[in-house]
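In this view, the complex is presented without one of its protein chains, the others remaining in place.
For clarity, chains are labelled A, B and C in written order, and residue numbers in each chain start from 1.
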Amino acid sequence: MAGSRTGIWLIGAKGGVATTTIVGLLALKKGLTETVGLVSELKQFQDLDLAQWNDIVIGGHDIRDVTLLDEAYKMVFESRAIDGRLVEKLKDDLTALDANIHDGTLHNAGKKITEFAHAKLQALKETPREAVDRLKGHITQFAKANKLDNVVVVNISSTEPSVDGAQFPKTWKELEPQLASSDCKLPASSLYGIMALELGYPFINFTPSLGTAIDALDDLAKTNSTCHMGHDGKTGETLLKSTLAPMFANRNFKVMSWVGHNIFGNMDAKVLDDPENKKTKAVSKDRLLSKIFGYTPQTLVTIENIDSMGDWKTAWDHIHFQGFLGTPMVMQFIWQGADSLLAAPLVIDLARFADLARRQGCTGLQTQLSCFFKSPLGTEENDFAKQFQMLEAWTDSLKK
Amino acid sequence: MAGSRTGIWLIGAKGGVATTTIVGLLALKKGLTETVGLVSELKQFQDLDLAQWNDIVIGGHDIRDVTLLDEAYKMVFESRAIDGRLVEKLKDDLTALDANIHDGTLHNAGKKITEFAHAKLQALKETPREAVDRLKGHITQFAKANKLDNVVVVNISSTEPSVDGAQFPKTWKELEPQLASSDCKLPASSLYGIMALELGYPFINFTPSLGTAIDALDDLAKTNSTCHMGHDGKTGETLLKSTLAPMFANRNFKVMSWVGHNIFGNMDAKVLDDPENKKTKAVSKDRLLSKIFGYTPQTLVTIENIDSMGDWKTAWDHIHFQGFLGTPMVMQFIWQGADSLLAAPLVIDLARFADLARRQGCTGLQTQLSCFFKSPLGTEENDFAKQFQMLEAWTDSLKK
Amino acid sequence: MAGSRTGIWLIGAKGGVATTTIVGLLALKKGLTETVGLVSELKQFQDLDLAQWNDIVIGGHDIRDVTLLDEAYKMVFESRAIDGRLVEKLKDDLTALDANIHDGTLHNAGKKITEFAHAKLQALKETPREAVDRLKGHITQFAKANKLDNVVVVNISSTEPSVDGAQFPKTWKELEPQLASSDCKLPASSLYGIMALELGYPFINFTPSLGTAIDALDDLAKTNSTCHMGHDGKTGETLLKSTLAPMFANRNFKVMSWVGHNIFGNMDAKVLDDPENKKTKAVSKDRLLSKIFGYTPQTLVTIENIDSMGDWKTAWDHIHFQGFLGTPMVMQFIWQGADSLLAAPLVIDLARFADLARRQGCTGLQTQLSCFFKSPLGTEENDFAKQFQMLEAWTDSLKK
Partner (left out) sequence: MAGSRTGIWLIGAKGGVATTTIVGLLALKKGLTETVGLVSELKQFQDLDLAQWNDIVIGGHDIRDVTLLDEAYKMVFESRAIDGRLVEKLKDDLTALDANIHDGTLHNAGKKITEFAHAKLQALKETPREAVDRLKGHITQFAKANKLDNVVVVNISSTEPSVDGAQFPKTWKELEPQLASSDCKLPASSLYGIMALELGYPFINFTPSLGTAIDALDDLAKTNSTCHMGHDGKTGETLLKSTLAPMFANRNFKVMSWVGHNIFGNMDAKVLDDPENKKTKAVSKDRLLSKIFGYTPQTLVTIENIDSMGDWKTAWDHIHFQGFLGTPMVMQFIWQGADSLLAAPLVIDLARFADLARRQGCTGLQTQLSCFFKSPLGTEENDFAKQFQMLEAWTDSLKK
């Protein structure tokens, strides 16, 4: 199979997840790291026509005025999450990549995110339509300069304040004209989605922000024969919930309460510290339990910023359940994972699978990718084992 | 569907699991408890022709000279694991049931178990063949007296010392003559298995003891058109291992080490305190990881008797794994479950499913029941979610 | 030593702590329980002239229309925290004691607590002075009927909304006239304090409510030659904080963050579920760390109502600290304690020690009792080991 040239365009390209994704991809290109953590490198996916490391080029948007190298050093020295020797060897490549990252948009990104943006971007006045067109220019030039067959846009920027998707019209034809006005209620994540879909490129929303999770943007995707999926990458506590909850259900245990407390201290944590942004997240982490159990146990989820934790997200979950004869029992787990290291390989996996899907002519929502998401769009399946089987079934069908 | 009269014959009928099973069945008959913890009562199994509570009669073998009521009070007051009001209401029924429990056999049951037996049984001299015939007499009379169509024998007695199954001949024809000699190496659990299978009744080995896990006894089962399955009920830590390990595999995490420490203090714990008996158990708890991962992480499993814990088994598991870029991360869980309360509903489930299987004409090993076992015989499948799907597929096939 | 007849008057006399205190005292009188958990029964306090079980009589105030026996059964069957056999044996005594419990006051007790009160009490109109006089009547009659030398009043009622103590005048002479008006800002807990102190009886505030923690009421205590102490009983997570934090300090570890999450589901939890009441509590649980360390690590404390937990309070604490060369390390603990069982013996201990103090002529704040409190009044000592030594030093001085 001839290598398809593929771009991965990261929204939030200088954040912790992006920096780790970029360090990882550079390391994979140079053979400096193993493929641990990459789902797309599992044995069962080996014969697929996935983009190879050397055929992948990276670019993106961000709103902060920082360098990838500085961000990588933070992961090494502040969070102690990446081996410093790796970053040393990739120093020049990281510095060169800064040129591929352009100014994004702050349209309805919320107060907290806007505070982190550099001053010039804060001052920029443009309508959503102007913003989308400016952003599309960056990608088009990137695709041309790098001779790319496809560019997968992945949103890994900070969580935006919650927006009610029900307020928007159902078709792209009705929604499109709203972009002309600065009063347009679409958040930045949706503008990035429009940017991708209008160009016919796949869009993956790895965050709980709105993105393309409205009918009008699904309509746009289908019209332009491209695909999209979301939302909210399933990296830690929720991954465990979607793995453990089916076991409790299959054993007919009655879960009385499920409490989950999360602490971490990276940029994402600081943005979530704003109650507006946190609300978007907590809803996403919690709703799968009722769907799996068929009833609603008492639940509690907190996510708190604790500076000293850096990228290390620690979750304590306390599951109180009744066994036979109503006897109460307890399972507790403690998850200590480096958030960006958990997310980055999934970003790469999603980009590869979405690239493959588009080349296979798949359009609209890609529910076979639901195992990667806390709240997969277009499906009610929340059992991780079954979601994973959906992915395997799809890739099996491609091999035939 | 007309109710099939079914006996459940418990080996170790006065132990904690048996006492809880009996309390539970009596409570279900009288509508005093919900069906929490019973897999066979899940929605997806509702239309099956399973034995109804009032069609089930209980009997069994034991080696100790105690009463069911005293054992039940231990679960209430020493272990604080069963609601005392329930036992109060079942007092008379429990006392009546003592009459259904007969002396078992101590043949090769090991030093530790023999110590717990009452003096008369310790003094009994008989060949294995004599023992089997004596034991069969109890069941035959039980079946007749209660007009039973079927009797499922479930071994929930204490773990025997390890026996190498490879030393026995492959066919029943070759093995059978060995029973005539007191030197016969078969342990008690296998004699109980022979007792059941010679009568054409199903045999379920809920313990890690040898039981019917040798070719010659599978041969006997098939010859007599009956079925059997084992071994070692999957109730706590191993249930979690078989649920969580596939997630680590599917995310391509590299598990470096998996440490599990278990403490509890019931009779089972006291028997396992003997290194001979403990060895049988630890092997059974550990081997599934290599099968699921396809490689062997460093593992450590301990099971220790701590008197104060009573029936409450607490497991602490520490899972050390590499994520992307080789970054080490940790998941820990703490499981606090009442051992007998976890096992008892599965005993009932297995008896019901095995009874159904025999009535459906299934013979030999029943691998569709593998989700109930730590080390399911006749299958290499150790992923709990997939094992559960095997059960669903079988019951679906019966509905058609 | 001749037995001094002592009353223990409980505010919140039908709550979980009070019910447990009463069950415990009755059991101690009848020799039905050991003295586990009672500090005053430690070897080093054996020669003190403490009130003996048979010289203690119990009475109290409450606002709910329930019976002690029903509350005791809740501890047995809902929370599974007290052995049911004990309550069976004390049935009649518990029922008899209902007669010793009288209606308290709802003056400024807050919306949440008022909701739990019975209708007649909710409708009662009286000025604070009238309320105090009515309440005093109950105790005076109780002391007379039981020929008591002393009555220790212990507040174990639910936490009130936060009140700023700085708004009140510094002397009793100035404060007393405010009681004449219904607009008086003193909360119920302070009125109970006034009730006790005006009668010359000791007052112990086991809750974080205001109680007698203002200069004017200390003035009243001294004027009436009696004593008082508070506040907020140190039963679980904070007990551990005040034990562990000094170790971190003495080893020169730098604690970066200390996160504590608490869940429980008893009546106290339901009252704390109101943000107004919770605020009072969280402050009390958190401030000792800065005092022990001499700097302020980032802290987070939550207390949440989870119904299924009943009286079982589970706390998870995550302590993130720097060791040598700045290396970050982690200690976590999980505390699973029955809240009322932890508090009740301390209520008895405090009553006995306060009774002794008053008989010894001690007046004002009794700082030698600081080891029993989260936020001990009148002292800056928060190190549990040192607080305990203060108690030992005081009792040693009495022996001489």
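Following the convention adopted for this analysis, contacts are C-beta pairs under 8 Å (C-beta built on N, C-alpha and C of every residue); 3 or more make two chains touch, one makes a residue touch a chain.
These figures come from a predicted structure and were not determined experimentally.
Across C:E34, C:D47, C:E115 or C:E174, the residue that sits in touch with the chain not pictured is C:E34.
In the complete complex, the residue from C:I101, C:V301 or C:L342 that touches the missing chain is C:L342. Looking at C:I113, C:L244 or C:I303, the residue that reaches the missing chain in the full complex is C:L244. Although one chain is not shown, part of chain C still touches it, namely residues 20, 23-24, 27, 33-39, 41-42, 81-83, 86, 239-240, 243-244, 246-247, 250-254, 322-327, 329-338, 341-342, 344-345, 371, 383-386, 388. Along chain A, the points of touch with the absent chain fall at residues 77, 80, 83-85, 334. Within the entire complex, the positions of chain B that touch the omitted partner chain are 80, 256-257, 259, 261, 263, 298, 300, 302, 304, 306-309, 314, 316, 318, 320, 328, 330, 332, 334, 336.
Just so we're on the same page, only the chains that are shown with their structure count from here on.
Ranking all chains by how far their C-alpha centres lie from the centre of chain B, first place goes to C.
Averaging Cα coordinates per chain places chain A and chain B 44 Å apart. Computed from the mean C-alpha positions, the centre of chain A lies at a distance of 49 Å from the centre of chain C. In chain A, 330, 332, 334, 336 are the positions where the chain touches two or more neighbouring chains simultaneously.
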